[in-house]
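One protein chain omitted, others in place.
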Amino acid sequence: MNYPIWDVGGLGAGLVVAIIAIIHVLISHVAVGGGAFLVVAEIWSRRQPDGQRIRDWLHKFATFFLVYTTVVGATTGVGIWFSIQLASAEATSLLIHQFVFAWAIEWVFFLGELTVLYLYYYGFKRNTPRMQTFLAGAYFVIAWGSLVVINGILTFMLTPGAWTLENKDIAAGFFNPGYFPALLIRTVTMFLLAGLAGFLVASRIRDEEFKARIIQFCVKWVIPAAILVPGLSYWYFTTLPASTVSILGGGTVGVVGGTLSALTRMAILAGVAGTLLVVGTLVFAAYPKTVNTIAAISMLLVAQLGIMGAEFFREMGRKPYVIHGVLYSNGLWVKDAKDPAQLNGSYLEKAKWRGGVAPRTLAHGEQVFRLQCASCHTRDGYRSVVYRTRDWTPEFGSRWLGTMQDMGVMPPFQGDALDKAALVAYVLSLRGETVDPRDLVRDPQATAERNGLDPGGRGQALRGLEVAGAEVAQ
Amino acid sequence: MHTVPEEALKELPPADKALGKLGRALLARFPVWPIVDFLRNKKVPEHRHAAWYMMGGLALFFFAIQVFTGILLMVYYRPAEPWQSVQRIVMEVPYGNLMRSIHHWSANLMILTLFLHMFSAYFMKAYRAPREGTWLVGLALLGLCMAFGFSGYLLPWDDLSFFATNVGLTEMEKAPGLGPWMASLLRGGPTVTTDTIGRFYVLHVVVLPLAVLGLIGMHLLFVQIQGMSEPDSFAALPARQKKHKKFFFDYFASELPVWLAAFALLVALSAVWPRALEAEADPFGAAPLGIKPEWYFLAQYQALKLFPGKLEYAGMALMGIVPLLCALVPFFDRAVPSDRRGTWIERAGVALLAGFVVLTVWGWIS
Partner (left out) sequence: MSTALAMAGVLAAATASGGGLPIPSPDPLGYPVPPILLQALSYFTLTLHFLAMNLTVGSVFIYLWLRIARKQYDDRLARYLRDLLPLGTSYLITFGIPPLLFVQVLYGQMFYSSSILLGFHWILVIPLVVFLYGVFYYQKLVKNPEHPGVLLLSVLAAMALLGVGFFFVNNITLSVSPEKWMGLYAKSPGGRNLNMDDPTLFARWLLILAPGFTVAGVAILFRGVMMLKWGLTEEGRHNHRIAVSVAVLGMVLEAVAGVWILSAMPDDLRSHVTSAGLAKLLLGLGTAMASVGLVLVFLGRYKASWAYPLMASLAFFLALAPLVALRDVVRQEQLRPFFSLAEVPVHTQWGMAGLFAVFLVAGLLLLLALHMMVVPGLIAGRRAELRESA
């Protein structure tokens, strides 16, 4: 309630972050893995009889690498940062204040990475072989260093470990339970992606024999990930919070058994894409002369989709938090949520960004929607509220809001019966139903008793929640 | 007993190995060597239009996915209680929701690739003699796949599918001549009821699959007999400069990654946007706002809207004439590169494509 909400129509601010982030993750991993690729290729080329020819190819790779990683990679990295402050200013502020020097150190790595890459690239034809190998090596070490830093902050959000808001223990937060498995998964994935980028640049080679040799060289970069990712993923899963594991295993808790939660679907996507990459690489290894640009781009597309699955998984695994156990996705602090007076008091009065909204109006409901729902849900687009509430009645809606946190994927509702009624009236109005919020708060006690229900709403069947398929943009 | 041809013996492993023995025994009983040999020597021209030549294979891949996921969905689907059984697929059946979503996305992508396949064949003039038959069968396949889409859309029996089908059948009814009769045949009565489901279901899982499988067989057989068509730029090259790839496995290996990417795309789309199931259809309820047909019918739908009142018959006629003209194109284009008719056909194609895209987008946003 501290910050205004960036209200982005049918997309939602979260999806804007995701779109930028997914592009960035692929490229930034290529940017690190590609460094190792350059070192090994430098050494390998100098041991081959036709080393000059390989180096000419390597120059093409380096050009592609430089342009792609700086123009799209570095900028989308900044883009993530731009978008998270719009989508979740509260969480961004917390991360920045806790990890400002970690980010500053990461920036030193960026500066080094960029400068060393320029020295390598512009000196490609002039530097001594030893200097080129050294520069490529320095580039890789520095670039990997930036991963070592950012990985701490990324994993912190899902598994903050022993860090708390009170102890502010930066070491515990940084080297959290998820840190090492994630670091290793990302590292081997980087090598894989460097190999895929190599396929793309190699696919342009005319001479088939030569192309086959380069392709075989690139194939080897996929091997570490193919062997290690399954085991590392298992290790990673063991570090996940219990709530995440239960969502992953059995659909959303308490709603419907046996369906696939969004989280599970993303895990499936990552697994399927990983398997397809191994299959595709085997095909490339068996028929290296046939690799063409379309095939190489197809493999990068598979990788892009797999990364999308994995990163969505990491993001959704935190539900309903943006920093697990500390801050809910809509900017509500867990410490505030634990205080019933704070939680159940009138919301409109506390909300800084309410403007001059009058209570018990649809505008009141929209305010509540924006400030409490719009961080994750759109009205009728991505994660549509209209779709999720398609069989709501006014009474059911009010009761549901009171218990939504029990499912494990929603934060508690902030506010009193008035706020709830206003929100329900607003949500129903999106479907064209006219409900006067004042009618909903007249006598909840009597209404509930008439229907034989607990007025607090506990223990009711929870329809219309995040059932399978509810993530739909309709 | 049949003898095994000399060429086959050379290719098989030595007779004292298990694989060799098996191969000889099989070839002796089933003399398919000429077919195997034919396929082994099949060649694909290599040129820069390769991407367009992948669309047919890609559509076939999506069709295979449709058959697989369709069979799985059939296990739980009950035409007698359509919405409830789909609800169960979505809510209870393990991975049912994923399979349904993949079925949905694959259907859409199949029709999209078929459109791309058709237009690329059109602009590269692959329909010209001797391939008129392939072209006609291809058009029929596109029509049948759209019928697949239309019949499958109703089966979940939710609000959206019910009213959209209603709109489609009402349009069909307006067509002069066979229109009312066709609409009533499909509906099984004057209105869309659960009887309609039975008809659509049988169409969707028996009639159309048999027809499509048969026509795909013909289409592929024609391609095998006549060889791949060559774009003009490639055909004009001197024989020395024409590069070919062996279909097995060189060409196949370069196309396989595209199929892998298509599969990953299906899973990704299904993960991010699973197919929704709206409330159960209520024939007496109000139609939800903004009911529209699926995107591949939008152009026709929008075009019909352009002909109000009495002019509607002109719109209907247009709907009939355009496919007919498409079917007649191979007989009009005389396959002489310098022929003026060729340019006219190209211009007509551009107009058709532009019209299709504009009407679809217009229908989408209006």
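Read from first to last, the chains carry the letters A and B; within each, the first residue is number 1.
One rule holds for everything that comes next: contacts are C-beta pairs under 8 Å (C-beta built on N, C-alpha and C of every residue); 3 or more make two chains touch, one makes a residue touch a chain.
In this text, all values refer to a predicted model and were calculated from it rather than measured experimentally.
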The omitted chain touches A
Given the contact definition stated above, which residue among A:L362, A:C376, A:A421 or A:L440 touches the chain not shown here?
-> A:L362
Touch assignment to the omitted chain, from A:V8, A:A172 or A:V245, lands on A:V8
Absent-chain interface residues of chain A come out as 2-10, 13, 16, 20, 63, 67, 70-72, 74-76, 78-79, 81-83, 85-86, 89, 92-94, 96-98, 100-105, 107-112, 114-116, 118-119, 122-123, 125-127, 131, 135, 138, 165, 168, 170, 352-358, 361-363, 366-367, 370, 379-380, 426, 429-430, 432
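Just so it is clear, only the chains that are shown with their structure count from here on.
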Chain centre separation in whole Å, for chain B relative to chain A (CA means) | 35
Note which residues of chain B are touching chain A in the complex, please.
-> 50-51, 54, 90-95, 97-98, 101, 245, 249-251, 253-258, 260-261, 263-265, 267-268, 270-279, 289
Which of the residues in chain A come into contact with chain B in the complex?
-> 256-260, 262, 265-266, 268-269, 272-273, 276, 279-280, 283-284, 286-287, 289-292, 294-296, 298-299, 301-302, 305-306, 308-309, 312, 387, 390-391, 432, 467-474
